[in-house]
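I'd like to ask some things about the structure below.
One protein chain omitted, others in place.
Chain nomenclature is as follows: A and B, assigned in order of appearance, with residue numbering initiated at 1 for each chain independently.
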Amino acid sequence: MEDEAENPRPISVALLVTCLVDLMRPNVGFAAVNLLQDAGCTVTVPRAQSCCGQPAYNNGDESSTLAIGRQVIEVFESFDYVVVPSGSCGGMLREHYPRLFSADLEWVNRAYALAQKTYELTEFLVDVIGYKGGNSHYSGLCTYHDSCAGLRELGVRAQPRQLLAGVGDLELIEMNETDTCCGFGGTFSVKYPEISGRLAANKVANADRTDADTLLGGDLGCLLHLAGRMRREGRSLKVFHVAEVLAGMASGPSIGEPEASV
Amino acid sequence: MSTTTQTVTFGEQVDLALNNVSLQQAMGRAESGFVETRRHCVEAMPEFEALKDTARDIKEHTLEHLDSYLEFFEEKVIENGGTVHWASSGEEACRIILGICQQADARLVTKGKSMVAEEIHLNEALEKAGLEVVETDLGEYIIQLANEMPSHIIAPAMHKTRSQISELFHTHHQSLGYVDKTTTREEIVSEARQVLRDVFVSADVGITGANFLVAETGSNVIVTNEGNGDLTSCLPRVHIITAGIEKVIPSLEDLSVFLRLLARSATGQEMAAYTTLYTGPRRDDDPEGPEEYHVVLVDNGRSAMLAGNYRSMLRCIRCGACLNHCPVYTAIGGHSYGWIYTGPMGAVLTPLMTGLDNAYDLPNACTLNGRCQEVCPVRIPLPDFLRQHRVRQNQRRLGSGLSRRVVSMWAWLARRPRFYQAVMALPVRLLSYLGRHRGAFEKLPFGRGWTVVRDFPAPTGATFQQQWQKRKRSEP
Partner (left out) sequence: MSDSRVEVLQRIRGALKRTGPADWSVQQSLQDRIASHRISVRPIYGEEVIARFLDKHVAVHGTYDWVDASNDVMDAVVAYLDRHSIAPKVVAGSGSMIDSLSWPNECTVERRPAVKLDKVAISEAFVGIAETGTLVLLSAPSAPASHNYLPDDQIVLLDIKRVVRYQEDVWTLLRDELARLPRTVSLITGPSKTGDVEQTIEYGAHGPRRLHIILIGS
């Protein structure tokens, strides 16, 4: 591999799986691992991980968030890089941990150090590795949903699109209002379901209007919410995490689709 | 209109709003209107981001020296023949203003748009004392007739349809001799123009807000598209300006920074039709103009904000960009916020000014998507403030105890990853099994919060960690 020729030792990456990928759709995790390995990294998946702490953070439970944060820092800080298949979890580590720990002299530097080596998956592949893609194919017209945290906290927008351009047979079309929130917002989705549902309806309508057959995104939270809404409305778009398509692992059921699907 | 128990009121309001077709249409129009026009303006100005940084810096500098700048401003106002009054509270401001009106034997008062005046319930105070108060901004006039709160700080009657406005005018203008009902927009605006003209010229007192107070010259600045601010300020004998203490800025050059940002951020215009600097009452040789010029500086909680963790909220120039770009606001409309300040800035201000327990839902009905902060011309960290509200609510045990306990439990588990993984493995497997035919659940026990508006995609087998560990074990 190109990378191995340039780097004397492979880049060591720890994968922060995220709670949603771990519990709801492991395929995304495996796709991320495959992509990182294909890009020349050694991938470790630390066992002692569960959640980045966002649910506690966004519900105002600061002490719980700090406790989870300390654990995440301890587990992940020894690696060269921490890669996350999620803009919101990536943003949590990179943007919010340093601020959360700002009053804690013991932890603030460690939080900053971790923040500096934390990347969202597509961002890491493009900006750090310069990954040109594998030989995956996906036959379909896709539209891409930008998660708000990925977009605004990490600046992830061009990178997934660049990678998708390298996928054989895949055509990308942009929907209207790509930068409008889909309405997931973590626990917001269940605390304010009517508003959340309305925003989802707007987003899936925009996606459908493009005539795309597939909706892609980088955050499983958004995708579970949107796929659930698609199913409820009887719309036929398939929903995949971008990692699955990039890794050529999108031939199985899409999100919310049963095993033996139509 | 006072705020009631938000948890009940908010949900009902939201329900009404989501199902109100004409409101949704109006919000849709406004969204594409204000958002698109703002985007064009911003794209046409490469300096826009740098301008926002400058505006933020000017505001922060001014706040850091607020007492000095207010004193400079006051000095200049007095030099130009005006009077400055200081009010600690809203009630006090109302007393002062009523006193000025009574001193002037006023009967009829015209009002330009002033959020501060609404904040302190000024109209009620004056009307209770027997004065007639007429709003002159067309949107404010409409909601005054309808006896409603504004639903947007720039377009207060945005939620009203043309036929609703027609009806209102017909009901209220007949006694003034307007027998025929207006139908077209042009007719509506024309009738409002005629009706309000009579009011403008007969008013004894004109009360306006201030977009900015300029310390250098002792001027107040009003920005309108209609010209009503000017007619309110020029024609009556007495001109009263109600302004929050945070409205002062140092110089005319600083004013230009804010003028370039305000109209662009609010309505996507480079300049509003009328931007006027008023400096004092009429001069000796002026043939017209107010004899008295009063600036009422209102604290009403702002000095407390200055002292606390929400200081940057005082940078706000009331442009409404955050409202226009908030997907939640656009879905639920202004009335859902229960007070005069709506959208993201309202979600921050209302709990600060009326109590955290009084407005529980506002900081929580937000996805923290951050678009508000992105468009704020003075870079207020709105999502951070909303989260800060949530922290304080959590500390004070406000809102759903169940929600707090669930989150607490989740966090307790999450801190024990091996145990967490063991605990989560079973329900994941179970749901994966139960959902294998359909791929998603229409209903789930304890899952109504999710399933009421969307299906719940089924988990897809053992957890990632289980599969990963298994894979590792089987590797050589």
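Just a few scattered comments:
Following the convention adopted for this analysis, a contact is a pair of C-beta atoms (placed from the backbone, for glycine too) under 8 Å apart; a residue touches a chain by one contact, two chains touch by 3 or more.
Keep in mind it's a predicted model, so treat the numbers as computed, not measured.
The absent chain, not drawn in this view, touches the displayed chains B throughout the complex.
Of the options B:G209, B:G280 or B:G338, the residue whose C-beta touches the omitted chain is B:G280.
Among B:A104, B:L231 or B:A458, only B:L231 touches the chain left out of the display. Contact with the omitted chain, checked across B:I142, B:V348 or B:L386, is made by B:I142. Residue B:R193 is the one among B:H121, B:H170, B:R193 or B:R404 that touches the chain not shown. For subunit B, the residues in touch with the chain missing from this view are 26, 29-30, 33, 45-47, 50-51, 53-54, 58, 64-72, 80, 85-88, 92, 96, 136-139, 142, 155-158, 161-162, 165, 185-186, 188-190, 192-193, 196-198, 200-201, 215-217, 219, 225-228, 230-231, 233-235, 245, 250-254, 256-257, 259-260, 267, 269-283, 285-289, 297, 299, 303-304, 306-307.
Methods note: only the chains that are shown with their structure count from here on.
Remark: subunit B residues 14-15, 18, 327-328, 331-332, 364-371, 373-374, 387, 389-395, 403-404, 407-408, 410-418, 420-421, 424, 428, 435-440, 442, 449-450, 452-465, 467-469 touch subunit A in the complex.
By the touch criterion stated above, subunit A contacts subunit B in their complex at residues 17, 19, 21-27, 29-30, 45, 47-51, 53, 55-62, 64-65, 67-68, 71, 148-149, 152-153, 179-181, 183-200, 202, 224-225, 227-229, 231-232, 253, 255-259, 261.
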